[in-house]
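A single protein chain has been removed from this complex, and every other one stays in its place.
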Amino acid sequence: MARFIIRSLVSTFITLIIVSVALFLLLEVGSGDITVKILGVFSTPEQRASYRNQLGLDDPVYLRYIDWLIGNEWRAERQVGFDLVTAPNPQTGEDTWWADVDGQLIRWSLEEGELMKLVRQEDGSTVASLADAVWTTDEGGQESFWGVDDKNNAVKWVRGEGAEVWVLTKAGLRKEGDGPQDYIPLRKGLIRGDAGKSLQYGRPVSVTLWPRVRNTLVLAGVAFLVVMPLALIFGIIAGINEGKPIDRFISVTSLGATATPEFVTGIFLILIFGIWLQWLPAVAIFTSADAIFENPALLALPVLTLTAVELGYVIRMTRASMVEVMGSPYIRTAILKGMPYWRVVARHAVRNALMAPITIIMLHVNWLIGGVVVVETIFGYPGLGKYIFDAAIFGDVNAVEAAAMLTVIIAVLTRILGDLAYTFLNPRIRYA
Amino acid sequence: MAVAQPTAGAVPSQAPSRWAKMWKSLSIIFESRIATVGMVLVLFWVILGLISLVWTPYPPNASEFTQNLPPNTTNWLGTDHLGRDILSRLMVGTQVILLKTRLPWGGLVFPIGVAIWGVIGSVLVGAFLGLNAGYRGGWWDQVTMQFLDALIAFPVIVLYLVVIAALGQGDLVVILAITVTGAPGVARLVRSLALDIKTRDYIRAAETRGESPWYVMFVEILPNARGPLIVDSMLRVGYAIFAIGTLGFLGIGLPPPDPDWGNMVNEARKNIFSNQWAVVWPSVAIASLVIGLNLFADGLREELTRYQK
Amino acid sequence: MTRTNGKVPGGPVLSVEDLAVAYKIRGGEIEAVQDVTFDIQRGEAHGIVGESGCGKSTVTWAILNFLGANGYVKRGGIKFLGQELVGRSGEELRRLRGDQIAMVYQDPMQALNPSMRLGDQMKEVLTVHRGLSDKEAEKRCISMLERVYMPDAANVMHRFPHQISGGQQQRVVIAMALLNNPALLIMDEPTTALDVTVEAAVLDLIAELRRDFDTGILFISHNLGVVARVCNKVGVMYAGEMVEVATTEDIYKNPQHPYTQGLIRCVPKLGSDKASSMLYPIRGRVPPPNNRPPGCVYGPRCDYFQDRCREERPELRKLPNGVEVRCHFAEKIDPSKWQPSEDILPPKVRQNGDKEEYIIEVKDLKKYYEVQGSSLKDVFGMSEPRYVKAVENATFNVPKGKTLGIVGESGCGKSTLIKTIIGLEDSTSGDAEFLGLDITGDLTTRTEQLIQELQMVFQNPDSTMNPSYTVGQQIGRPMLRFGTVPKGEVRNEVIKLLNLMRLGANYYDRLPRQLSGGEKQRVGIARALASRPDLVLCDEPVSALDVSVQAAVLNLLLEVQAEYGTTMIFIAHDLSVVRFFSDYVAVMYLGQIMEIGPADAIYALPYHPYTEALLSAVPIPDPSAKQKRIRLEGTVPSAISPPQGCRFNTRCPRRQLLPDGGKICETETPPWQEDERGHRIFCHIPRETLLTFEPVIQTKERAV
Partner (left out) sequence: MLVKDVMTRHPIMVPPEMSAAEAQHIMTENLVRHLPVVGDGKKLVGLVTNQCFAMKPDTMISLSVWEITRYLSNLKVQKIMLSVKEGKVYTINFGKTVEQAARIMTEHKIGCLPVVDDDGVVVGILSEIDLLRSLQEMLGLPTKGVRVTMRMPNKKGQFAALTGALAQNDLGVMGIGSFPTPRQPGYYDIVVKIPEVSIEQVRDILSQVPEQEIVDIHEE
């Protein structure tokens, strides 16, 4: 058993690595110059180049992948020479980067050729003062300094050679002098929960993503709770009545339900309950991300749509498995031992019959996520699916990466759960 | 049993004609009511699509009528929010899915639809990977399955989104997307079949003849996997249509000018309060075609396994 | 307490009368079983023998009314303890099943629920039927397990089926069946899935339990020998009908029905060989249930066929000697005057001269497989690699044109050995030469020439042919591949081979699914011969076939050998078949050849103790034969860590003959004791001592 679990964990780990590389390459490399998306098509090549430098896009791909995945302050620390730490911004609560110099959190800025030191106070405000002479001289006689700027980059200033950079502000692009020569945009990396800034919203992806994830978990969770018992019961009923009218009815209905695309099911549900019967709001307006908690009725149609599709699928799996088990020699043994029928079904058949569906259902979770995207789009439900979709359409690389990685992780974790459940249910593996 | 000459009449001596053989293998479909219903549904749309190649009631993209008409004598299924005839649009919508593929070069058109090409692609790729993984085992298997696991871990829709985000819209891109998403499933199926078939003695016989692995895989194993593979492909065409519809609904499916069922639903949805018919018809079209294919595949599978028993 | 066959107070336990079972199929129905009649008295074991598809199992399902959705009892009655079973309600039947009627199945692994502990599966028989408490039930189950000689019974209760061996699983199933002291026990091929020594132990157990519990047993088997050992009455079924019912003695000594006579002529007697005796297959094949001939079902295959047999269906009638038989002419048939009909040609057996030219020479061949353990250490590859020692120091030579038979129980390494020779696996160490060419490597290291010379015939007729290609394509493929035949002549050449296999040219375009098992096996042989190999390896080529077909295929192989002078290595688990077919025999146990030599020397004194045990376990289709009873204790040790010294030492019943209780067997590898004929025995016990044993089997004709 240990072998089986470890195998599954190792395989999962490798899977995640492959997925992350593939995702990163496809999106970062495949989607072309993202500065165009951010700065607009009317930006000049010069502006884009400057901005690329600020985003660290000129680094080699492998370095960018590592930065993205596990962060880069360790790389910056070697340049700056101090520990780099984060501290929350008192206004927004977002993390900001500082250099930890003997217990003092410090940033620097270059103003009119003079290096200023910004020391963070207890309350989060900063006190500026002239920095000590910290310039270092390299072989070429150039005096430079690596520090942390006020935009969370580790940057390299060169004395007397303030570069001209284009800075994106709320008002648009602005040209600034005294800019750094080189940037390392500081980040903690995906595995430490920092997915970078959303290009669409300008805020860290993690901040915008979590409420959406929560909403989707509510949606999928409720659907799951509705689907599972119903599906298993109907599947077992159909399975033990193979070939009889009730089985035909359940089978064909569930086939119809799975084969109908979610958006068709959704539309019909809207037509029936929203427009003809007017029992439920046809178009849900989610005023805020928390709307579902204030008005749970809004959940009804999305849950119903998801349920219809998933129910059919799980019923069919359970039925097929049940039919197979009921035809097996050990069920024959149990019947010929004179066991009452209900006991044969409950004690001998169900456990064996559930082994296969549980793994398959767990594998099916990423299919469910596909359904979630559609359902959330139809109903305008502020969840993870819609987030991915919007981000993909906008080309919000960071957001898509993070959200896609998250769905992959969810899919992979459920698969491990499925494996574990299977291991637990199947004594041949448990006691191998 | 030293006299092996069969008694007369036990086995028909003259071989039946080719047509009779074909009819016999087709008749299995009619043994199952489910498969028959499925086939009728599918054939209905195929025929409608074929007709639309030469004739439609009205030009599908021309806004010639009053907007949002309910079904009536001139427009049997009504009109949409731009005053286009829904029936004509539905008919033409079949083409791209089942009958033709538009190549990006100078309006070239290739026969057979996007859904089917996508499935053919995934079957080719999947069969190749699955056969190698299943038959060769060892490292081939480890690496292939690891790669496929990674691909399967992607939620399908995300994979579509990523592919389309990277490559843009187009018939070929949709085919590619269907191929990429379908191949892992086919590969898994073929692998499991190959694992089973490779234990058979006739594979040992081929190996003791010194046949190359490629010969064993493609000549000895693959033909014996065709039954489940055909059924699976049929289901996959259904899923491909399902996916094309979904992509169309999300507005990232097949590009214009040809009408796309999913997109028709999406557009009509915006006027759902004023015109419910426009949203019902394309929905029904997609659902019926996918369900038809599923019923067909399901019935066929049932009959095939019963035949084996 | 012997009772006559008349009406006995209390009546029979089971009485089946004119039973007909039909299955509904598309557009009609098939009568799988017709007019079957027999009685089982208390404490009597009633066998039913017959080839596959003759309806044996259908009878058992009918008794238990477990015929599936489309089967039903069409006519006749089944009385259990005087009460009609047909037409009883489901609840009444349920109360009988497992309580008064119990069943033992062919494949115990399949019959036990894989995800329930054995104890729970046993206990519920008592808790449901008897309403016993769990604790009480547990106690009873353990004592019943001990009753069937299950080692470590209390512990077995907590295990899952996959954790015990096949023989032990069958013991559990038997114990479970006996828990409620049933009046009738139905056993459907209970030992078919087991190895011969395990089978012998289980059969002993069945006989013992029958005495102790006075249970009526209905024993289904295709194996005449097994039935002879267990049953006192036998019914022979053919094509859904009972053609003969008689006491076991009568069936084997004085068979009345031509089919029974034919069956007995098909089976090689243990100890008979191809030079001195012959097998006579029954011509034709069993008709499928939907295409049975009118009149006598056996008519088309019968040597005594007359017009009356075509027109009138014989009834099962009782002859003056008490035998019931379904034949018009039973009294007039004298089996001793039987002559094989002209179309059954005895195979020519080639007697080679004494010129012993070895075609294959194997010396100290070893095949180890690396295994992966399941502990954490193993997963990370930190532990020592461990090996399954599948074949250890195999040494043998086969002269040109002769046959070497290899026998042994499952897992003894015989299959691995021939896989290594043919090149499906490479060898770990040792030498192997074929006509002077090295064959220690696998197929990729061999030349086309060499590959062509070594071919193989496989066990399972259903998987020996690729279902997607015609017979002609499959036989023709080796010819094309090796270029032995010019392209244009392949068809003719294939047809020639088909004719040699006694198959007509019209088989060329058939697909495998249109062939019967025996025909498929012949095509498999033809395919192996297509490249004109010098050495053909046969992996249990007849073990999956019915006896009548088995005889035909064996004869065919003999004929092939005579025609082409092909050398053969022949694997089988059936000692009679190996003896019949081979010139030389090797006995393997746990990867090691224990005894090797001319066939007659293996089956006569002196024996290796393992050979002796094997021979004493073989079921012999002759109830009058006296067989020494030697049963091996325990199970075969793991091939990963085989016992030190002699691999058989843990189970050897003869060890005690050596000083110190055979201490030497645990420490030292035995020597090869060889005589002038090349008969070698791998044992510490001196040849002289081995010679003093009694022969294992003594029949009136010959002692083995």
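Order of writing sets the labels: A, B and C. Residues in every chain begin at 1.
By definition in this document, a contact is a pair of C-beta atoms (placed from the backbone, for glycine too) under 8 Å apart; a residue touches a chain by one contact, two chains touch by 3 or more.
This one's a predicted model, so the numbers in the text were calculated from it and none came from an experiment.
Chemist: Could you tell me which shown chains are touched by the chain that is not displayed?
Modeler: Output: missing chain touches C.
Chemist: Of C:I78, C:M103, C:A183 or C:V696, which sits in contact with the chain we cannot see?
Modeler: Here the residue in touch with the unshown chain is C:A183.
Chemist: Which residue among C:R42, C:K139 or C:R687 touches the omitted chain?
Modeler: The missing chain is touched by C:R42.
Chemist: One chain is left out of this view; which of C:E17, C:D120, C:E146 or C:D214 touches it in the full complex?
Modeler: Checking each option in C:E17, C:D120, C:E146 or C:D214, the one touching the absent chain turns out to be C:D214.
Chemist: I need the residue numbers on subunit C that touch the omitted chain, in ascending order.
Modeler: Contact residues on subunit C toward the absent chain are 1-2, 7-11, 13, 42-43, 81-83, 92, 95, 99-100, 129-132, 180-183, 213-216.
Note that only the chains that are shown with their structure count from here on.
Chemist: I'd like the most central chain, judged by C-alpha centroids against the all-protein C-alpha centroid.
Modeler: Chain nearest the overall C-alpha centroid, as shown: B.
Chemist: Just the chain pair, please, that has the highest number of C-beta contacts.
Modeler: If you count contacting C-beta pairs, the leading pair is A-B.
Chemist: Rounded to a whole Å, what is the gap between the Cα centroids of subunit A and subunit B?
Modeler: The mean C-alpha positions of subunit A and subunit B differ by 31 Å.
Chemist: Mind pulling the subunit A residues that touch 2 or more other chains?
Modeler: Residue numbers touching two or more other chains: none in subunit A.
Chemist: Considering only the defined contacts, which subunit A positions touch subunit C in the complex?
Modeler: Residue positions touching the partner: 1-3, 6-7, 243, 328-330, 332-341, 343, 347-348, 351-352, 355, 425-428, 431-432.
Chemist: Where on subunit A is subunit B touching in the complex?
Modeler: Touch list, subunit A to subunit B: 11, 14-16, 18-19, 22-23, 26-27, 30-31, 252, 255-256, 258-264, 267-268, 270-271, 275, 282, 363, 366-367, 369-370, 373-374, 377-378, 385, 388-389, 392-393, 395, 400, 404, 407-408, 411-412, 415.
Chemist: With touch defined as at the start, can you tell me which subunit C residues reach subunit B in the complex?
Modeler: Checking each residue of subunit C against subunit B gives 26, 281-285, 291, 300, 343-345, 422-424, 443, 446, 448, 451, 454-456, 458-460, 463-469, 474, 477-478, 481-482, 501-504, 506, 509, 514, 518-519, 522, 524, 527-528, 531, 548-549, 552, 555.
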